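A protein chain is absent from this complex, but the other protein chains hold their places.
Order of writing sets the chain letters: A and B. Residues in each chain are counted from 1.
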Amino acid sequence: MIDFLAAAIRIATPLIFAALGGILSERAGVFAVGLEGMMLLGAWAAVIGTWGTGSEMAGIAAAAAGGAIAALAIAIVTVRYRADNMVTGLTVNILALGLTTYLMRILSGSNGPVSVHLDPLPMMPVPGLSQIPVVGTLLFSHPPLTYLAVIGCVLLAFVLTRTQAGLLLCATGENPEAVFAAGADPMRIRMLAVIACGGVAGLGGAVISLQQVGTFTDGMTGGRGYLALASLIVGRWNPWGAAAACLVFGAAEAFELRLQSYGIPVSSYIVQMAPYLIALGVLALLGRTGKLPAAIGKPL
Amino acid sequence: MNEMQPNTIGTPVRFPFRLRTDGILARILWAIGLSIVCAAGLIALADKNPLVAFSAMLAGAFGSAHQIGVALNKASPYLFAGSGLAICFRAGVINMGSDGQIAFGGIGAMATIMAWPGEPGLAAVIVALLAAAFCGGLWAGLATAIHLGRGVNEVLVTLLLNFVALLFVQLVLSGVLGQTGAGFLQSPLVPRTAWLWRVPLFDFHIGIAVAALGAGLLSFILWKTPFGFAVRVAGRSRLATAYAGFSLAGITWGVMLSAGALAGLAGGTEVLGLHHRLIEGFSSGFGFKAVTVALFGALEPAAVIPAAIFIGLLETGALSMQRQIGVPSALVVVIEAMTMLFILIATVRRS
Partner (left out) sequence: MAALLEMRAIAKYYGPVRANDGIDLDVRAGEIVGLLGENGSGKSTLMKVLFGIVPPDSGGIVFRGRELSGHRPREAMGAGIAMIHQHFMLIDAMTVLENVMLGWAEAGKVLRRGLIAQRVHEVSRRLGLDLDPHARVADLPLGRRQRIEILKAVLRNAELLILDEPTSNLAPGEVHDLLTILSRLRSEGRGIVFITHKLPEVLDVCDSVVVLRAGKASPKASVVGVSKSQLAEMMVGRDVAAPHILKKIDNQPLRLEARALTGAGLGPLDLELRGGEILGIAGVDGNGQFELAETLSGLRPAVSGSLRLDGRDIVRMSSARRTRVGLAYMPADRSATALVKSMSIAENLMLRDSRRRPYCRNGLLDQGATVEKANSLMAQFDIRARSADTKAGSLSGGNQQKIVIARELDRAPAVLVAHQPTWGLDPGATRFVLERIVALRDGGAAIVYISSELEEILAISDRIAVLSAGRFAGLVKREAVEKAQLGLWMSGRTA
């Protein structure tokens, strides 16, 4: 059971990163439909960066940069040119899919993708703390990026509620005119928020490719960006709420992986559907009660 | 100037999807041109000559009657789904669920054929296509019910349902509709008697003709009927829609069910006309293509016909380019997405 929960946390890690990024974007008033593309480009950049330089740190930095580049495209098209958030986000998702697929192939020089195999990031038990029974296994025996995700939650929660930057960010999603009247530039804030979203979501991509798998495969994010989007809505645009929702999805996936060993006679496809069905169910249950940032999706 | 109005009520969460209509054709051509320039850069990155690559693409697309037929077969599902999306977007309903609706259409058609008593003939084909439309509409209807009934954003609902539909196809293929011992997740072959008729020489199935008919019909509805007028008003102002006495829920149901049924037909014709069986993941990515052709067609259902054929030719050409000179065909996805971004930039309304 403890192992199962610890696995759920690890599986939820990329979702948490993406959801944290999405909170930045949506709080500033831009729908984060492009999370999937940001993650995918991040995942790709992480692998290629690590492969090219031999340094995992460089790979992780490349992942953030890759996600930020995908986000930059969204920021320009939606914020500067006021295009529809949803369609733009979806388009960038496809662009990332096409681009990474294409680049993997031209790197190999043949029709197949280049084959890169890296050792997944190792477990990094926290000395001392990981020895504590139960809690040690659950919380302090994870690979590095999982800790980073938790730090990200703490940091974002702090920024949103305790800093001027967070105040301006949330205000931009609620009433950009008031932000302008207060002497700040809401367009700049939105651009930066979306780009930052890309950076963080890109790290989520790195978790998948560097920490979980050790290579890049076409479209390897497999819809996690959309799940992250659902979790940040279910989590009411709050880092801890979103992280909790991500953990539920993580648990569903962890359950699916263990299904066979448990010998439960349920089709694995139905279990794989579970995260999506849970997301839909919770969203439907919350219905209209959730208060979106008042100015979300509205061009400046 | 300062055109504030007293008592404008709370702004609706969704705001209508709008396109600039002045000089739209020129804008779209510009966007395509720009993205091809970007594509040339990517080809050069692969150490290939862009001009050689593009001519290989052209030759691939128009090289033979058969190639054109392949392109039309590719265009068929895009046209079905894209023309439906055009009227959804016109109404400001952003349906991203074509993938799932196509998948259910495929299930509907295959299930009908497999359940058909005796040798399936023309009647079976017609019933199968009706079932496909019905199943596609059903899946769209489920999304609409969640969206309208519970106030969940339609983009999110349709996207999440896509994943469910995809897995549902795998589920039925691993069970009732599956071919035992195939090694892949696929259904048994559709009997030859129930294959869609193919046009000789070009060898494309008649799905594209049905789709073009559907697009024409939607265009007629959009411009010549009061419902079409309501759709156009709904896409421009939610407040005016209510004031005009149109039911936003009714409009949403109308466009979603139409788009769902058409997407279902896309799935049905893929199964009966192209693959001749239901295959795992056969609808993946079609939703985005449908969005692409809908926008390329400037949300005018009739104009989606050339847009879909264009994308079909582009993709056929890209496959041939990959074979001939080794530029990965994924390039075509990049071209489509880049063009979309440019179109989004060039055609938004600026106040």
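By our rule, a contact is a pair of C-beta atoms (placed from the backbone, for glycine too) under 8 Å apart; a residue touches a chain by one contact, two chains touch by 3 or more.
As the structure is a computational prediction, the values presented were derived from the model and not from experiment.
K.L.:
Which candidate, B:102, B:185 or B:233, sits in contact with the chain we can't see?
P.N.:
In the complete complex, the chain left out is touched by residue B:233.
K.L.:
If I consider the whole complex, including the chain that's not displayed, which of A:171, A:228, A:242 or A:296 touches that chain?
P.N.:
Only one listed residue reaches the unshown chain, and that is A:171.
K.L.:
From the list A:179, A:192, A:210 or A:296, which touches the chain that is not on show?
P.N.:
Final answer for the missing-chain contact: A:179.
K.L.:
So that we can see where the missing chain sits, which residues of chain A does it touch?
P.N.:
Residue positions of chain A that touch the missing chain: 162-165, 167-168, 170-171, 174-175, 177-184, 291, 294.
K.L.:
Touching the absent chain: which residues on chain B qualify?
P.N.:
The list for chain B reads 1-9, 18, 223-226, 228-230, 232-233, 236-237, 239-240, 242-247, 349.
Throughout what follows, only the chains that are shown with their structure count from here on.
K.L.:
For chain B, which residues are in contact with chain A within the complex?
P.N.:
Answer in residue numbers: 11, 13-15, 17, 42, 45-47, 94, 96, 146, 149-152, 155-157, 159-161, 163-164, 167-168, 170-171, 174-175, 285, 288, 291, 295, 322, 326-328, 330-334, 336-338, 340-341, 344-345, 348-350.
K.L.:
Enumerate the contact residues on chain A facing chain B in the complex.
P.N.:
Result: residues 31, 33, 73, 76-77, 81-84, 86-88, 90-95, 97-99, 101-102, 105-106, 110-111, 223, 226, 229-230, 233, 267, 269-270, 272-273, 276-277, 279-280, 283-285, 287-288, 292, 294, 296-299 of chain A touch chain B.
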